[in-house]
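Structure in structure tokens, see below.
The complex is shown incomplete by one protein chain, all other protein chains being positioned as in the whole.
Order as written gives the chain letters A and B; numbering starts at 1 within each chain.
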Amino acid sequence: MYRYDEFDHTFVRERVAQFRDQTLRRISGELTEDEFRPLRLMNGLYLQLHAYMLRIAIPYGTLSSKQMRQLAFIGDKWDKNYGHFTTRQNLQFNWPKLEDTADILQALADVEMHAIQTSGNCIRNVTADHWAGVAADEIEDPRPWAELLRQWSSLHPEFCFLPRKFKIAVTGAEADRAAVAFHDIGLKIVRNADGEAGFQVLVGGGMGRTPMIAKVCRAWLPKGELLSYIEAVMRVYNLYGRRDNKYKARIKILLHEEGDDVFRKMVDEEYEKVKAAGGVSHLVPEKEIARIETYFAPPIYDALPDEDAQLTQHLRANSKMARWYEVNCAKHKQRGYTIVNISLKPEGGIPGDATSDQMRAVAGIADKFSLSEIRVSHAQNLVLPYVRKKDVVAVYHALEKYGMASANLGLVTDIIACPGLDYCALATARSIPIAQAISKRFEAPERQKQIGDLAIKISGCINACGHHHAGHIGILGLDKAGKEFYQITLGGSADEHASIGTIMGPGFSDAEVPTAIEKIVDTYIGLRQPGETFLGAYRRLGAAPFKEAIYAQAAE
Amino acid sequence: MAVKKDVRQVLTANLLKDGLVVFMTDGAAWSPWIEDAAIATSKESALELEGRGNIAAKANVVVGPYLIDVIEENGRPRANLIREHLRTLGPTVRTDLGKQAERAAGGSGQGGAFI
Partner (left out) sequence: MPLIKNGHYIDDAYIRIEGEAPVPDDGDVLVDAVRLKDDTAVLRPRQGKLGVLLMNTVDAEELVPHLSKLALVALEFPQFHDGRAFSQARVLRHTLHFKGEIRATGKPMADQAGHLVRCGFDCFETNTRQPLDVWQRALDAVRGVYQRDYAGLGDVVRKDL
């Protein structure tokens, strides 16, 4: 993975010192809260319901074991011994003190991490396919470009005071595991007719109160032109994006109001100007991208048989482990290796939370069995990308010891949930208790297996951090006269066939939600054709049978 | 919605230095416990509380003070809205953390830590 050089180190250290100065100026009163708020947000520091919250960037979800250990250390020293992995592949601490924040950032800088631009109206942490570099279906590892984007967007002189936040996601694979169509800019590595790899550039996707699927702005862009082209998109957005209404300020609204063709023309014209402006070439210097690429070169793999005889034997003897292997381990591009997905969704647990002890355990396992590398997925799970099949048994037992061997990846209990009203100042209702109740309801492994692929996603407010619009089943928590209630959507999807869920009808109380979900699931099982997934069945059948199932009783 | 017969409001904020939730007391100090909060029973007294809160915000002691509606339950104020009630407890999914945990350990009410 990428390692900081002297320039990167200096940059992050200076940024920490600058934030320390800003914090002191705030505490002394030199800065008012109104002035300080955007400055602290640009370093990921929020004021939430119970305390401050610090959001730490995990660029494109790649993390070393050393970094993971440092996160555990920070959790123990300055927080309450745990952290929360988010849908943007970040980590949040829920209880830091303002006075300690600069020390925390310094501790992060020591391991080449930061919290730069994890909030605020700027380009946020760039996310990527969490299986980048190891997925069997990948065209190219997108992470060198994600790292380039991380550097390029850091304290960008022109684009740190945008109309609204700006999110970029990158994937290099056929299957979209990074939800690129739901980003302000989604980048997908594709081949053109000549077989050359370039970027398909999608613009204007997003969730929030006006969910939209991104539009293709460039079908194929030479990779070297990436930064200049994005500069053009960003300038058009910075100059013409709406600033009169924060709910209409995202780039998706500009694109929608101008129309796809006009917007594309605006970008193309600006891009021509960028290219013509002279000075430095508009191309990313090959030397620089080559420098970054060396950090992401594939490791030297052991030459192994595709199947490990001992593993096969163990799996035959231990059905629980066999099930976990089948559900949580994915096909690796290298023979004899597998991608181990660690579920942070124990039945009835808090989605995405990990204790410092668990973080250290994962770091230790990664050191022993995964070349000291870990990934964070936008589904709030962790990944060990380089596990030899012959080590799978040892990995499984080590995870089991720390309560991290739930065999539910992509199943009904692998629920995405934002922190909701248990932590978040913007939330209108709680998310986590709903996730817990549904998870409990469906905890029987056989039942989960019977149901198959099902993505339930829960947000505690319209901002949609829990990605409810993209859930096969989406749940949105709202407030009605001081009481929590929950709206259900069906048919959303974040993959390469992205779709936005449809609202079923009136909302439910917290106590009613698990039963409503159960009725939806039972309806699916009753009507599905052989091999048909929930999403497939919904797309075939439409909303009617599901609506009938959940509202029938009320009508009686 | 029920007709509001009379005002029952307390003033809340977060402390600047550590972000923790506090309530303004009769003595114009800040307490972590809503039980210690001064209860305004008229529009005038609510405005007065708000004024004192704004002074504390200007003095960089607290951030974003605001009034919240309370009801009295067993003679103690309880926040009306769930959001505000949760601020007096902590995360409901981690009852080992926040005010609810300190309360369980006997930390609440008169005699709690004043700031």
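Quick notes on this one:
The rule is simple: a contact is a pair of C-beta atoms (placed from the backbone, for glycine too) under 8 Å apart; a residue touches a chain by one contact, two chains touch by 3 or more.
Keep in mind the model is a prediction, meaning the values are calculated, not measured.
Taking every chain of the complex into account, the absent chain touches A. Considering A:239, A:262 or A:297, the position touching the chain not shown turns out to be A:239 (whole complex). Per the touch definition above, the residue from A:30, A:137 or A:548 contacting the chain not shown is A:30. Within the whole complex, the absent chain has one touching residue among A:156, A:264, A:368 or A:547, and that is A:156.
Although one chain is not displayed, its contacts with chain A can still be listed: residues 7, 10-11, 14-15, 17-18, 21-22, 30, 35, 38-39, 121, 151-152, 154-162, 235, 238-239, 243, 273-274, 276-277, 279-280, 284-285, 287-288, 291.
By definition in this document, only the chains that are shown with their structure count from here on.
Those residues of chain B whose C-beta lies close enough to touch chain A in the complex are 1, 14, 16-21, 57, 59-60, 63-64, 80-83, 86-87, 90-94, 97-99. Those residues of chain A whose C-beta lies close enough to touch chain B in the complex are 26-29, 33, 47-52, 80, 94-99, 350, 421-423, 427, 430, 432-433, 436, 479, 481-484.
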